[in-house]
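Before any comments, here is the structure.
Only a single protein chain was left out; the remaining protein chains are all shown in position.
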Amino acid sequence: MIELENVAYSYGGDSLFAGLSLQLAPGSFQFLTGPSGAGKTTLLKLCYGDLLATSGHVTLFGKDAAGLTRDDVALVRRRIGVVHQDCQFLDHLPLSENVALPLQVSGRSKEAQDNLGDLLGWVGLSRQAAQTPPQLSGGERQRAALARAVITSPDVIVADEPTGNVDWEMSQRLLTLLIELNRMGKTVLIATHDLNLIRFAKSQVVANVLRIRGGQLETGVTL
Amino acid sequence: MIELENVAYSYGGDSLFAGLSLQLAPGSFQFLTGPSGAGKTTLLKLCYGDLLATSGHVTLFGKDAAGLTRDDVALVRRRIGVVHQDCQFLDHLPLSENVALPLQVSGRSKEAQDNLGDLLGWVGLSRQAAQTPPQLSGGERQRAALARAVITSPDVIVADEPTGNVDWEMSQRLLTLLIELNRMGKTVLIATHDLNLIRFAKSQVVANVLRIRGGQLETGVTL
Amino acid sequence: MNPRVTQILGLLQGDREADRAVPPTGFTARLTVFTAAAMAFLAVFALALSVATGRLADRWSAELARTATLRISAPAGEGEAQVRAALQVLETTPGVASARALTPEEQAVLLEPWFGPDLPLETLPIPRLIEVTADADGYDATGLRARLQAEVPAAVLDDHTRWREPLVDAANRLRTLGWVALLLIGGAVAAMITLAAQSALSANAQVIRVMRLVGARDAYIARAFVRRFTLRAGLGALVGTILGLLAVAALPDGDDGGFLTGLGFSGAGWFLPLFIPPLAAVVAFLATRAAALRTLRTQA
Partner (left out) sequence: MNPRVTQILGLLQGDREADRAVPPTGFTARLTVFTAAAMAFLAVFALALSVATGRLADRWSAELARTATLRISAPAGEGEAQVRAALQVLETTPGVASARALTPEEQAVLLEPWFGPDLPLETLPIPRLIEVTADADGYDATGLRARLQAEVPAAVLDDHTRWREPLVDAANRLRTLGWVALLLIGGAVAAMITLAAQSALSANAQVIRVMRLVGARDAYIARAFVRRFTLRAGLGALVGTILGLLAVAALPDGDDGGFLTGLGFSGAGWFLPLFIPPLAAVVAFLATRAAALRTLRTQA
């Protein structure tokens, strides 16, 4: 699905990492950890085409990321559900429309009715469906971002710190949703600091743990 | 310092909580927990005069919060260091100026030189001093927000989920900074979901744990 | 149908969903409508000025270029002969369409302001006047004067230049001023709408980021912005044009012959300003589209 081969990235100064390789096999479940500022968010952005590698090759769904046109990138995004670390919304629209946005943008608004209600119920936001994002609590926004990422039932789900602002019970609930999707064959990649979350996941599903440290990617890390 | 007496708050619909009372004694160290959406952020906003209680009395530094003029509120803010849950910055200014902003606003920019370097070093942002907030990682922003909250050495420090995006080691480091300040006589109030953090603090300092649940505030909660 | 046309028609029809993605931009919206209206209002006046002074200048130029007077002060008795000689000269002058001696009655009318109605013209040695009308090409006044000097020394050619030229000059200058004002206004509208659109775009960087994150194409994002600004510019210009037309119509009307009193439109001229709103909309469409696509390309 998504392949990074010998990739380096720099924001202008030193390279954050170099010679990094990673394969996200279809149906796999992966965690990404590492200290704050190590480059987790950067790595995820490379995976959904938001950044282009300064060297090396990134292959998204069989195509070279560097060769994608702007419209191609838009199409790639429709196959990847993303939870941004600072969950971003259209602040003037109610939560329900924000969550349904990916469907609307790809001309599939009809499908929204079916699963929007269920999804909001699962992440505990049924009561808040009509509130706008600035009227939500931090944790509610994070849950909404996850709901928006999975509503199109995309092939890949990339979540950046999706549980930083929710309590442990809700974290488990959100993770369960992702595990469910993974069981349906979706690929899942989660960046997180929460080791308990990783432990909990490992008890439910075969999960691989990656760690960035000092510009290197370690795979198969044991906690 | 800060006193809430029989306070209720509603954003228009049902009250989030009612008949809530709380006293922040000078030099105390308190944690605030509760499920996502319970009203932690709302309670903190009442404490620093960002919201006005719909009923009951809030006393800030001996004055009734409802009777404060807009300039009075500004002066109160200078005595309270706040870490917002979605850390907000001036996106066009470098990190160092953002952190020094509270000093500048209160006409004390001269003091910035002295402790800005030390402070940035402590939160691990010396290297990033010249980057603007959008060029920081999520955890780096959170650390910057904490640095900004404490730079004026305010009487009270109110932090809303200050460690949601940083790893465990950095969380401990940040907490240590707050404990240091508490030992210097500052009052500290932290809203968090991270029970490990509370446990760690309790091993270092006398900390009280508050919990909002179902519109009620429980005090002296044991984990 | 032409794809560009389809695109513009699609704009009017709209896409409720894409539209909702861009927040109602409040002040920028009002600013755009207001700017378009104010500029359209001014444009109507500039247009009125151009059209009216253009009309005036044409009338005056025509009169100036085409009529002149030949005055023959001859001793009594010799008048008729001199007039005939002068007429002969004129007939053989290229560029003169017709030449005609004024009748005594006509001369009396001309002189009335000075002498009153009962002037005994026949007893006076007053000069005879010949009205000269030039054809479209005009004649060579200097050459004509030289020939007359030789053949009818008593004749003096007065081609009215002295009286009419400054007037025509002034009218032409006002007309130029009007067209320059129109051009400036058009440029100003384009610049202002571009800037307003760009400031709306940069104020909505977050919207663009989110739309892109969820897989929206550039064209989809641009459409909402472009549609809004086009409709607003068109609407504002329409309001401004209508107000401008009302204001022009409300100007006191003066008698038609009066100098410069006919500031306004006449007949089909009233339809001219109706081109302003669609023109403003087209300018807004092009300006906003360029601004939107540029912003979308540069914002990574």
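In order of appearance the chains are A, B and C, and numbering begins at 1 in each one.
The working rule: a residue touches a chain if its C-beta (ideal position, glycine included) is under 8 Å from a C-beta of that chain, and two chains touch if they have at least 3 such contacts.
Source: prediction; values computed, not measured.
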item	value
Chains on display which the left-out chain touches in the complete complex	B, C
Omitted-chain contact residue, chosen from C:Ala203, C:Ala219 or C:Ile242	C:Ala203
Absent-chain contact - pick from C:Arg100, C:Arg173 or C:Arg297	C:Arg173
Option touching the unshown chain, where C:Leu87, C:Ala188 or C:Leu272 are the choices	C:Ala188
Positions on subunit B contacted by the hidden chain, ascending	50, 70-71, 74-78, 82, 84, 88-93, 97, 101-102, 104-106, 109, 148
Residues of subunit C in contact with the chain not shown	25-28, 30-31, 34-35, 38, 41-42, 45, 71, 73, 110-111, 113-116, 118-120, 124-127, 156, 158, 166-167, 169-170, 173-174, 177, 181, 184, 188, 191-192, 195-196, 198-199, 202-203, 251-252, 254-255, 257-261, 263
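In the analysis below, only the chains that are shown with their structure count from here on.
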item	value
Least hop count linking subunit B to subunit C through chains in contact	2
Central chain of the complex, centres being mean CA coordinates	A
Chain whose mean Cα position lies farthest from subunit C	B
Distance from subunit C to subunit B - Cα centre to Cα centre, in angstrom	67
Whole-Å gap between the CA centroids of subunit A and subunit C	63
Multi-partner residues of subunit B (at least 2 other chains)	none
Residue numbers of subunit C (touch at least two other chains)	none
